[in-house]
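Every protein chain of the complex appears in place save one, which is left out.
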Amino acid sequence: MNEAASPSGAGDIADLYSRTLRELARDPAHQGRPASFDATARGDNPMCGDRVDIYVSLDGERIREARHVARGCEICQASASLLTALVPGMTRAETTDLGRRAAGIAKTGIGDDSNDGLRRLSVFAVVHKFPSRVKCVTLAWNALDAALAGVKETSSE
Amino acid sequence: MNEAASPSGAGDIADLYSRTLRELARDPAHQGRPASFDATARGDNPMCGDRVDIYVSLDGERIREARHVARGCEICQASASLLTALVPGMTRAETTDLGRRAAGIAKTGIGDDSNDGLRRLSVFAVVHKFPSRVKCVTLAWNALDAALAGVKETSSE
Amino acid sequence: MDTIIAPGTAATFDVARIRQDFPILSTTVHGKPLTFLDSGASAQKPRAVIEAMTRCLETSYANVHRGAYALSEAATEAYEAARVAVQRFLGAAEPEEIVFTSNSTVAINLVAHSYGRGVLKPGQFVLTSEIEHHANMVPWQMLRDENRGIGLRYVRVNDRGELDLDDLAAKLADGKVGLVAVTHMSNVLGTVTPAAQIARMAHAAGAKVLFDGSQAAVHRHVDVAAIDADFYVFTGHKLYGPTGIGVLYGKRALLDAMPPFLGGGDMIGSVTLERTTYAEAPARFEAGTPPIVEAVGLHAAIDYVTTLGMGAIEAHERALVDHAMAVLPRIEGLTLIGGAQDRGGVFAFSLDGVHPHDLSTYLDRHGIAVRAGRHCAEPLHARFGLEGGTTRASFGLYTTAEEIDLLTVKLTEARKFFA
Partner (left out) sequence: MDTIIAPGTAATFDVARIRQDFPILSTTVHGKPLTFLDSGASAQKPRAVIEAMTRCLETSYANVHRGAYALSEAATEAYEAARVAVQRFLGAAEPEEIVFTSNSTVAINLVAHSYGRGVLKPGQFVLTSEIEHHANMVPWQMLRDENRGIGLRYVRVNDRGELDLDDLAAKLADGKVGLVAVTHMSNVLGTVTPAAQIARMAHAAGAKVLFDGSQAAVHRHVDVAAIDADFYVFTGHKLYGPTGIGVLYGKRALLDAMPPFLGGGDMIGSVTLERTTYAEAPARFEAGTPPIVEAVGLHAAIDYVTTLGMGAIEAHERALVDHAMAVLPRIEGLTLIGGAQDRGGVFAFSLDGVHPHDLSTYLDRHGIAVRAGRHCAEPLHARFGLEGGTTRASFGLYTTAEEIDLLTVKLTEARKFFA
């Protein structure tokens, strides 16, 4: 509701686009399509046009490397970037769980610092004040899940 | 609108169901399917189930006799009855005109006594206070028009 | 939500106080207090519904699903909250099983198109019944008449106005029925059909089942999981909510397997000039700008009836039905149509020597609103030899025994007037 919305006004904007988030969004570390990979999937948000391709190379059940090509807003890019940084070494069950926690943090605003990965994901806690942006966080995680499940396309709608 | 409706309440009911109208509704004079006829059509009101069959015998361009079989409310029956009494001797152009005037009287409440037929049709002037009943007056006239035009079915909706 | 009044405790159902929630009930008609006995056609609205819609329009309106700004987020939240309210109201497993349409008619047409044309196979049949509202008959006739090889069967209705379950069994027996589509409560006879049993029979014969709950959802607590409905539809305006909104419940797996019905915005995955992919249910079935404010109104209506308690409403109405069953048949010349064991507050009747249309005009001049005609159920009227129509009185949660008594008096007077 408009009246119920935060009265702090433009202040929030700086909270949302924190230095950490913006650095993540620009971080080139895991960007770009790798020459070879074991699984890939595309996440599409038909409403806004955001698109994330996730590529993973596997070591048995575990992810060796993850890369992304994200066409989207800063939140979407930051989420893809952090995802690719966090998931190496994990199994699908572990990434599904982490993705669910990332979504939870973005939806509820309740951060979690029970481990380093969750602490880093807590940069998205502020997103809960921007409900229409939650799906910008989840798009990359949905794509990763789809890639590991062998699905080619997914969506955050 | 409910507030704008006539404050006279149930009084109107007796106006609508005048002695003249009720006698017309019961008048057996032109009722029943004739053994032979030149044209016929059926008027149906799908909402309430009223149905009027009109049968006409012709003398060249002019109606010799008209009869009706009406399954409907008293207004519908009275209208069919008066119609069959009035139209003998008329051409299609004349009955179409008379039908339009009958509808006009029922819709506007403005009677007309420029001739005997119109004077008799003025029994339906009160119907304008009951907008949903106007089509009970017009059903038979529509059927007659359809019969003379060679159409088999019509409706007052 | 049932906490204010425990289900079934009609004693605490203070109808005089409840009537004050409905602004229109204190207006007059032709100088007489309004006695509204046509809730079966459309119900009146409590202030809570009207105010929820006004508030939405005055303070938080915008298009949904599309904007990353506060008003649009608020409208989207309100719209999706309405979906969750409907999900809970019907006992559905997930909000994604609730599709908003514009009324029951469109909901049934949606199933006729997407399931009927998209999933049923040539050689299969739809099984509906003689008792149906045209909304649950004409769409299936249209499907039959398209010559896709999909046939149509009708379950007979017995003289009491109940579905003939032996006939239902017989018509399911060859296993060719793909979909049973029947009403959960007749809008003419008041008959409540044994939905759980019908669903069991349909499922045993390999068919899915759709219930037209347009009337039932207003008068009874409905639990789609308990009756194991595959599809369930109802319409907002009969449930004390706005016009312009209806509901289709469909089991998730069924909706997921159905092709879209209408094309447009909000139902797509991606669009190119050559090829379009579609969104998942329920978005796939909600093309274009949805009834946003109407969803807010429906939500308020559901909150209203669940706060009163569907059990309490049912008990109140059962008492009214018992009263009507006691007094109406005593009126000379009056014949009630149907006499089902399990029935809701809908009574269609004929009165000797008085045409329904004339009767309804007569009653109107005494402030009493009833309906005359065939109530969008021509085949049912034909079945009972009443092609000329009937007069119908139907009750809402605000109906009182005094109103039924007034009707009784005026029916007797009408018979004299038209003698």
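Think of it as A, B and C in the order they're written, each chain with its own count starting at 1.
Heads up, the rule we're going with is that a contact is a pair of C-beta atoms (placed from the backbone, for glycine too) under 8 Å apart; a residue touches a chain by one contact, two chains touch by 3 or more.
The structure displayed is predicted, hence computed values, not measured ones.
K.L.:
Taking the full complex into account, find the residue in C:20, C:59 or C:197 that is in contact with the omitted chain.
P.N.:
In the complete complex, the chain left out is touched by residue C:59.
K.L.:
Per the definition of touch given earlier, which of C:171, C:221 or C:237 contacts the omitted chain?
P.N.:
Here the residue in touch with the unshown chain is C:237.
K.L.:
Out of A:24, A:47 or A:83, which is the one that touches the chain we can't see?
P.N.:
A:47
K.L.:
Which one, C:185, C:283 or C:372, makes contact with the chain that was left out?
P.N.:
The missing chain is touched by C:372.
K.L.:
Touching the absent chain: which residues on chain A qualify?
P.N.:
2-3, 5-10, 12-13, 16-17, 46-51, 71-76, 130, 133, 136
K.L.:
Please output the residues of chain C touching the missing chain, sorted low to high.
P.N.:
23-24, 27, 29-30, 34, 36, 38, 41-42, 44-45, 49-50, 53-54, 57-63, 66-72, 102-106, 108-109, 112, 130, 133-135, 137-139, 141-142, 154, 235, 237, 242-245, 260, 262-268, 270-273, 275-276, 287-294, 357, 360-361, 363-364, 368-373, 376, 378-379, 382
K.L.:
Can you list where chain B touches the absent chain?
P.N.:
For chain B, the residues touching the absent chain are 1-3, 5, 44, 46-48, 130-133, 153, 155, 157.
Keep this in mind: only the chains that are shown with their structure count from here on.
K.L.:
So what's the Cα centroid distance for chain A and chain C, whole Å?
P.N.:
Centres of chain A and chain C (C-alpha means) sit 44 Å apart.
K.L.:
Provide the C-alpha centroid distance between chain A and chain B, rounded to the nearest whole angstrom.
P.N.:
For chain A versus chain B, the centre distance works out to 74 Å.
K.L.:
Round to the nearest whole Å and give the separation of the Cα centres of chain B and chain C.
P.N.:
36
K.L.:
Please list all residues of chain A that touch 2 or more other chains.
P.N.:
Not one residue of chain A touches more than one other chain, so the list is empty.
K.L.:
Give me the residue numbers in chain C that touch at least two other chains, ranges are fine.
P.N.:
Where chain C is concerned, no single residue meets two or more other chains.
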